[in-house]
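Apart from one protein chain that is not included, each protein chain of the complex appears where it belongs.
Should a chain be cited, it is by its letter among A and B, assigned in written order, with residues numbered from 1 in that chain.
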Amino acid sequence: MNDAIRRAATNARIALTEEEVERFSKQAEDILKAFAGLKSLDTRGEEPSIQPIPCENVMREDLPRECLTQEDALSNTPHKKDGYFKGPRVM
Amino acid sequence: MTVAQSLLEKTKQALEQAKRIDQHYHYFNTFCDDLALQQTGKPGILADVFVTIKDNICVKNVETTAGSAILRGYKPPFHATAVERLLQAGAIPLGKTAMDEFGFGSYNTNVGKGFRVPKHPSSPEYVTGGSSGGAAGIAAKATFPHVALCESTGGSIVAPASFCGVIGYCPTYGRVSRYGLLDYASSLDKIGVIGKDLILMAKTMNIIAGHDPHDSTSSTRPVQNYPAAIGATIKGVNIGYIPAFFDGADPEVARECRHALKQLEAKGATLQAIDLPLTQQHSLSAYYLLAMSEASTNLAKYCGIRYGGTDKLEGYFDQFFTHIRTGLLGDEAKRRIILGTFARMAGYRDAYYLQAAKVRTKIIEEYKRAFADVDVIATPTMPFPAPKLADVNKLSPLQNYLADVNTVGPNLAGLPHMTVPVGSAKMMPVGLMLTSSWFDETILFTLASHVEAR
Partner (left out) sequence: MAIKIGLEVHIPLKTTTKLFCGCPTTPSSAPNTQTCPTCIGLPGAKPVLNKKAVELALKIGLALQCDIAERFRFSRKTYFYPDLAKNYQITQYEVPLGANGKLGLSNGKTVAISRIHLEEDPGSLEHKENYCLIDYNRSGIPLVELVTAPILDSPEEARDFMKQLVNVLSYLNVYDENIGHLKADANVSIAEKNYTRVEVKNITGFKEIERALTYEIDRQKRHDVVRETRGWDAVKGVTVSLRSKEYEEDYGYILDPDLPTISLERQFIIETGKTIPELPRQKAERWVRAHKIDPVDAAVIATDRDLAGVYEHIVTKVDPVIAARWFRKDVIRALEGKPAARLNPASVRELLELVQRHKITDAVAREILDLLVKKDFSPKEHVTKQGLGAISDETHLQKLVEEAVASNPQAVADYRAGELKALNAIVGHVMKQTKGKATPDAVKRLVEEALAS
């Protein structure tokens, strides 16, 4: 479980201390053990319910709507330059 | 004083009261005085009604944090649809109410870094319940006409309402638009209301319910007339109670709930025992696995670039994202994101995520069969009354999750459900939860009005 937790944490961009890895793994084990009954239920032939109420063919026409102004789009961050968002380096 | 001035005076007094209460009880993250004063005097069905908004629902230009440090300072450039409709109806918003971080909790103790835990309206050492703790608390304490707009994913409306001794209503999934609701789990989140005044709550539902083209999952079904249902007869209404949930509850809680049901029977409803074995045994695990899987994708967007808590841009993007998320997210948020990520990772996805979704199908089928026999399902809302904060702090994460055992069923299936105060246990409020079939909502208001009228 420790390895799985580490992988999941890395995947989710969350750094865990070793102590946290231990603690989270133990908690995860407890939780998954409590949920074990679910795994052994026979669900062959069942469709997964992605929503509780079927939602079909909801679409919109290809018509334009008002956009945010550049100012509004950038209003919630200090990281901006010349109308662009500034992000951390990628290369 | 002119009418306008006296209305403004009322608003100022309501704000003052709310702030006074907040000083002791910590029900608010933000107040929106300007908006409140602006709205005062506007005509509409909800004119003169004060509303509070759970802090995961967007109010334009008002700080909206979902109770998390990773959204500190975020001011949405748009209103949630539900908020837009409230404002158009003349409602006066006072502020954003406290909650567990992103909705991740049943006791409102999992607040984000730097946020405060709200206190029970009767006894400050006790918890309000969560995740709509602030909403339930202010609903209990406020003496002005008030409805709290709030949200439920696994029980976050009825749990705190039950603990705090107020009415909590969670409509069918899709009844109220989720546009502008900060997502915890997209297939489980529902906006609803908490309050003391059933009529006001019914009027509010009429305003916020209804199709929204901005939300693909919002229902096109016509909205029922909630206020008209209040006081209607309950003769012949068939109530199915689940003995297992009564037996599994604190005996005083069970007693109060049974008593309330007996009184409804006296007024013409019929009672019968029913059994929902799949729901009883597996709804908790199916709920948590699905909710965490979805939440881990919904929370991926919080990374310090476009909004919210941030730091100086240093390091490669992965390092920066990790730094921001690790530093600003609380423990429970991290746990759920990590577990949710795990549940959908290659190799685990079939056994956990997909399996949970399939079990959900079975649970929905089980409910359908139940509603062929009964109109409404009844259980205690929570198995116990509000606990002390000190006791909650001793609980493991799993023990926290177990508090939801009564409420996850209807939430998972997207069923409308309401909690009504029916007495007390150990001097703390007890709530009875009534669940009806999809979109058959007004019957709950009818029943609630009869419970109130005992």
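Annotations
Criterion: a contact is a pair of C-beta atoms (placed from the backbone, for glycine too) under 8 Å apart; a residue touches a chain by one contact, two chains touch by 3 or more.
Bear in mind that the values here come from a model prediction, so they are computed numbers and not experimental data.
Only one residue from B:Y25, B:F321, B:Y401 or B:W438 touches the chain missing from this view: B:F321. Only one residue in the set B:N61, B:S122 or B:S186 touches the chain that does not appear here, and it is B:S186. Set against the missing chain, the residues B:T30, B:N61 or B:S216 yield one that touches it, B:S216. Touch with the chain omitted from the figure is made, among B:C303, B:L339 or B:V392, by B:C303. Mapped onto chain B, the interface with the missing chain covers residues 57-58, 64, 66, 71, 74, 76-78, 80, 178-183, 185-187, 213-217, 293-294, 296-297, 300-303, 305-307, 313, 317-318, 321, 341, 344-346, 349, 353, 357. Residues of chain A in touch with the missing chain: 7, 11, 13, 48, 50-51, 54-70, 73-74, 81-91.
Assume only the chains that are shown with their structure count from here on.
Centroids built from CA atoms put chain B at 21 Å from chain A. Against chain A, in their complex, chain B makes its touches with residues 73-75, 77, 172-174, 187-188, 213, 216-217, 219, 281-282, 284-286, 288-289, 296, 300, 303, 305-308, 310, 313-323, 325-326, 329, 334-335, 337-339, 341-342, 345, 348, 351-352, 354-362, 364, 396-398, 401, 412-415, 438. Touching chain B in their complex are the following residues of chain A: 4-5, 7-9, 11-16, 24, 27-28, 30-31, 34-35, 37-39, 41, 43, 46-53, 55, 58, 60, 68, 72-73, 75-79, 85-90.
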